[in-house]
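Only one protein chain is missing from this complex, and each of the others stays in its spot.
Coming up: subunit A.
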Amino acid sequence: MIYDPALSAIIIFFAFVGGALGLSFFLGRKAKSSEGYFAAHGQIPWFVNGIAFAGDYLSAASFLGICGMIAFYGYDGFLYSIGFLAGWIVALFVIAEPMKRLGRFTFADALDAKFDSRGIKGAAGVSTLIVSVFYLIPQMVGAGSLIKPLLGFPHWAGVVIVGGVVIMIVVTAGMVSTTWVQFLKGSLLVVFSTLLVFLLLQRGFNAEPDAFATIGPLSADQLNESTIGDRAVIQPTNGWQEHQEFIRLERDDDKGFDIFHVQETEDDDQYILRQAQAVREVDQTLLIDGSPLGTEPNQKQLQPVGTVSKLPGDETSSGPQGPIEFFNTIRDSEIVLWRNKTVLHEDGTKTAVHYQKLTPGNEVLRPGEHKKFAGIRKPEFFGKLNFLSLMLALFCGTASLPHILIRYYTVKDGAAARKSTIVGIASIGFFYVLTLYIGLGAMTSGAMDLTDTNMAAPLLARSISTLLFAIISAIAFTTVLGTVSGLILASSGAVAHDLMVGVMGIKMTETQKVRVAKIAAVVVGIIAIVLGILFKELNVGYLVGWAFSIAASANLPALVMLLFWKGTTKQGIIASVTVGMLSSLGWILLSSDTYKGVYGLDESLAPMPFSQPGIVTIPLAFVTLIVVSLLTKPKQQPSE
């Protein structure tokens, strides 16, 4: 889609980003020591820290990714919400207080509290870096998606802007300012999402005719004729012959063709043609239905989608909805979802054909519509295992994310850590309830962009008011800024504190340590910018699932066993972190999703039987820790 940036949006956007930066500079002046830079001197009030948890956690993945997935596939996206929130139970009940008791600045500190081992610091430092980078990619992708409709810049510009601003925040500030930025952003996100849901419920649903044509019903013989409804059928060649379900009709102007998807009806031998949209890239030019992308007279652009085709009782408008009525109306309606197929051409280019799928409303309120989750509706065991694996990684991942763990060092004691987690759970849980409304509201708003699932929530806001769109986008953008700052801070801590001081044994003064951390922040920031540009087409919620898998496999087993099993040895911890990290990373790199989405290879070539590694690699890391610990058990128990 082509967006016209609105002036109000630009002003609000820059006001937000400017405000966040100003606050950051103001608060950052005092953070000269490592205590201040990494842990805000342990002086952040618990309530502020709790909302900052929400700010850190409700990243682009939650706001953009989950809402987008719900908007295109229904309930499945909400499974992420549930898993993400459930993970906080592990954090609160098992990890929070011991983390606070054991550590000082970083996750490696906590793991290493008992042993003082270089190996542990090294393994934990590297795993922090890898998890942070995997978590950074989706944030950067989300930033790029946002900037396009907001300011009219291309995707890469958004990624570069976020990267640049965040590097500035982290370099000038540290944990104090990051926390306050997160606090403000977390509050704004929850408040304005609530407002968005309120306005959405007030508006209700509309079943108005959309911009897409329908032809038929036609018989099978009529479909095979050379003209349909007085328009000439373009003969299917150059790859189209493999896709008889699509019919292209000539137009009497020079704007490409119109493409239709052949759909069966309830009557035998009767078919309906519903208009589809085709996108092809040739020599870096995008063609929409065979005509160049643009707003000139001979150009075309993708039409926004996402409508209700039929409301209960065939009404055209539902009127304002209550929070429960909202779901019941959807259940009894018929929704137009969009799916796509790829047509391969002889010159190696591809056309993505997006076509309508009329879906009974009850099907978008149940699990198993998304192709990644469809396995639960099939008899094959691996599909179910893939789902279980993802839900396990989400459950175990939260409590092992480095940028969440370091937030336990910003409060003064275990009780404050506990209270701030409870505040975090309350605000995050409330927000996740809203995601289902926002996602389903976006699905039926008529404003969705077919090429970018990540934009569902902001585009829903735009269908209500431009001002709201500007505010929501600006918040989403600061969301990305905040999360990225936290992640880069966690990584720079890992480099300076764990790897350089802990492993290499370099002696540094406090000021030097902060300086090294800032240099590391710049380097990690640049890496994140590059990866954010490379991965631009993947749904950010899905990408975050990977980060959770790696975090849960590498960090959680070591942390849990250290807390609850006296027989844990340092070799056991090192082996567990290393095996968990390498096995989950390796599994992801060799999975069918990565083959298809990242390398562009045939997904059937991928050696792994399913995509989500958690169900294998988390137990593997536990077993590794136990076996290695037993093998390396000291001959005599220490006398203490």
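The definition used in the following text is that contacts are C-beta pairs under 8 Å (C-beta built on N, C-alpha and C of every residue); 3 or more make two chains touch, one makes a residue touch a chain; residues count from 1.
By our rule, contacts and distances are computed from a predicted model.
Novice: Assuming one chain is omitted from the figure, identify its UniProt name from "NADH-quinone oxidoreductase subunit M", "Inner membrane protein YjcH", "Sarcosine oxidase subunit gamma" or "ABC transporter ATP-binding protein".
Specialist: Listed in its UniProt record, the absent chain's protein name reads "Inner membrane protein YjcH".
Novice: Using the touch definition from the top, which of A:134, A:257, A:432 or A:477 touches the missing chain?
Specialist: Going through A:134, A:257, A:432 or A:477 one by one, A:432 is the residue touching the chain not shown.
Novice: Per the definition of touch given earlier, which of A:16, A:240, A:395 or A:546 contacts the omitted chain?
Specialist: A:395
Novice: Among the options A:298, A:362, A:509 or A:632, which residue touches the chain absent from this view?
Specialist: Checking the options A:298, A:362, A:509 or A:632, the one contacting the hidden chain is A:362.
Novice: Using the definition of touch stated at the top, determine which of A:421, A:454 or A:629 touches the missing chain.
Specialist: A:421
Novice: Considering the complete complex, identify which of A:94, A:467 or A:508 is in touch with the unshown chain.
Specialist: Final answer for the missing-chain contact: A:94.
Novice: Footprint of the hidden chain on subunit A, which residues?
Specialist: Given the touch definition above, subunit A has residues 75, 78-79, 81-82, 85-86, 88-90, 92-94, 97-98, 101, 324, 327-328, 331, 362, 365-368, 376-377, 384, 387-388, 391-392, 395, 413-415, 418-419, 421-422, 425-426, 429, 432-433, 436, 563-564 touching the missing chain.
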